[in-house]
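With one protein chain withheld, the remaining protein chains of the complex are depicted in position.
So, chain A:
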Amino acid sequence: MQDFPEELEDFCGIWKEWKIVKGTVPLENYGKLLKTIEICGEIAILEVNIVYSLIYRVPVLWFAISSENGEPVENGSVEEFLRGCARKMGKLVVAKYSLNEHPVLGLLYYNIHPCSTNREIFKSSSPENSINKIAQWLSNYGPDLGIYIPSGIFF
């Protein structure tokens, strides 16, 4: 998916809750969303990044959850949050995630493993299929993190 930077630009232009963070090269640009959430009654801030993976050649969801003072929450709260998201989808298993170095920031973030990403979305480049590819992809994988695309903005 070499057109990731363009698709991201388009995506963030339409869904303004997302901001583009510029990397040193366009393929390092990533989309960023900050959202106030609640985990077991506690207010927390969820940061979600859409980062392009040079290895898998697909977008990957990276995320961090911090309490209001900016301190990352415990692993258990992260698991609890993901369970809540899975429940909302009617699923019993949470997404496959782990703790890794963020490819652009170099800090420890969680990521959803891209191995199960459906690549078909990124293959189609026919002009009649004008729906943003990142939006199509996110409509599949965003709910793992409680991210739902508002109806009507892409499809």
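Quick note on the criterion: a residue touches a chain if its C-beta (ideal position, glycine included) is under 8 Å from a C-beta of that chain, and two chains touch if they have at least 3 such contacts; residues count from 1.
To be clear about the criterion, contacts and distances are computed from a predicted model.
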Problem - Options "Translation initiation factor eIF2B subunit epsilon", "Integrator complex subunit 11", "DNA-directed RNA polymerase subunit" or "Ubiquitin-like modifier-activating enzyme ATG7": UniProt name of the undisplayed chain - result: "Ubiquitin-like modifier-activating enzyme ATG7"
Problem - Candidates A:M1, A:V51 or A:A64 - the one touching the absent chain - result: A:A64
Practice task
Tell me which residue among A:C40, A:L108 or A:I131 touches the hidden chain in the full complex.
Solution key: A:L108
Problem - Sole contact to the chain not displayed, among A:S98, A:S130 or A:S151 - result: A:S98
Problem - Which residue of A:K19, A:R87 or A:R119 touches the chain not shown here - result: A:K19
Handout entry: For chain A, the residues touching the chain missing from this view
Key = 16-17, 19, 21-22, 32, 34-38, 43, 45, 47, 64, 66, 68-72, 75-76, 79, 93-94, 98-99, 105-108
